[in-house]
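Left out: one protein chain. Kept in place: all the others.
Right, chain A next:
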Amino acid sequence: MFKHFVSLQWKSFFRSSNFGKSLALKLLMGFLGVYMMVTFAGLGVGLFFILKKAFPDSDPMLIVCGYLLYWVLIELFFRYFMQKLPVMDIKPLLLYPIKKSKIAHYILVKSGLSGYNFLSLFIAVPFSIVLITQGYPVSNVLGWLVAIVCIVLTINYTNFIINKSDKVFLFLGVLILALYSLEYFSVFPVKEYAGQLFYSLYQNPILALLPFVLAIGTYYVNYNFLRKKLYLDASLKKKAIKVETSDLTWTKRFGSIAPFLQLDLKLIWRNKRTKMQVFISLAMILYGLFFYSMDTYGDTSTIYLFVGIFMTGIFLSNFGQFIPAWDSEYYGMMMSQNIPLRKYLESKAGLISVSIVVMFLLSIPYVYFGWKALAINFACALYNLGVNVPVILFFGSFNKKRIDLTKSAVGNMQGTSATQFLVLLPLMVVPSVLYFVLKTFVSFEVALITLSVMGIVGFVFRKTLLDKVTEAYRKRKYTMLAGFKEQNN
């Protein structure tokens, strides 16, 4: 029977719409995947030596063990909103003469093989190998590794248990913060005690049985729960949340685009993937710290311009690149309703413009790294406003891949096509090159002023530009409609 399940899984993977994507996209995704793996494995290999160098007096193993508790908690925290038990997949199986216990085992085992579980192993396995080559006793290291694998599985199954309540999630967040503060303000040395605990797994490989029992235990808790709840109205039902409607009458101020603005705000707030974009965008304001905190670049490096365009335009590129595919589910209605296309686009442009202003305001603290940082970010914001907004909207007219808003937010490549990569070129590369050339051959000031002026000119002529964009959408209307209708792309 399991053979059948495996073959089902195999087919669902290889026949999935993602797999049928264009070769270029597949290569790129493959490349990203390999890159991630290599980075993690590299970290695993390097970890020992890095720690050895940084703390020559202590055992790297002990240091790693000290952080394991945080790793467990943080992984649980992230998995909470990233990983769900894929119960919906088994709905069709319920009708066939397959024992429910088997179905329950199937999804649980399947979840055990999920990619999330392998992520940390990509660090743990190379790290263990390095330990062995460094003369650590083989049996102890292997015991420790087995314990780690079991802990990963325990995290996996614990997540499904706690996933049912929001309170646990909050509790986890608070716990992590609390433990860290205890540590930070030296009230209680969490790392030391937790480290001892995990280190004993290494000292005493027999103790690896403990996490093993934990993994089995959490598996069975899940199993019992699932076995009883394999009914359409129990665990297999999608949750319908009670809606809190918010009054968005303040948008009325924006005149004729108000209904679209309201719609867009609801679109963003009520769908996981779009909501995620907002959080990612806000978090990305920290991106610049990576570069500004390093002294190697000088204070007018082109990398800062790139960072500026990226930070102030993160929502522009993340959200904007999928316009109008966000509305693909009901694009037919939008096109047959009494909707002037122009107003629809104006609303999107307005929304993105607001995001640019907000991101710029958030980026003001970068002035700490000198007035030039502020000047660069300001020029970038202007350039984004005037030039990149019409550019991204124009490229949007080439979108014809459907996006299902109800699908998950993480690792969702739906709607992605070559357009999404092409658009990065004018969006980020063009201003960077322009800046580089002007800065090198004329001066920093002239480079910034040129970009700002381009932005202002674009902003002044935004009406004309938007007319052109509207025309492009009109021309591609039928192609978009046909593309958005295709369920699995």
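The working rule: a residue touches a chain if its C-beta (ideal position, glycine included) is under 8 Å from a C-beta of that chain, and two chains touch if they have at least 3 such contacts; residues count from 1.
Assume contacts and distances are computed from a predicted model.
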Practice item. Identify the UniProt protein name of the omitted chain, choosing among "Quinol oxidase subunit 4", "Phenylacetate-CoA oxygenase subunit PaaI", "NADH-quinone oxidoreductase subunit N" or "ABC transporter ATP-binding protein". Key: "ABC transporter ATP-binding protein"
Practice item. Based on the whole complex, identify which of A:P189, A:G332 or A:P365 touches the chain you can't see. Key: A:G332
Revision key, fill the gap. Only one of A:G173, A:P259 or A:G350 touches the unshown chain, namely A:P259
Point to revise | For chain A, the residues touching the chain missing from this view | key: 238, 240, 242-245, 258-259, 262-263, 266-267, 270-271, 329-333, 335-340, 405-406, 478, 481-482, 485
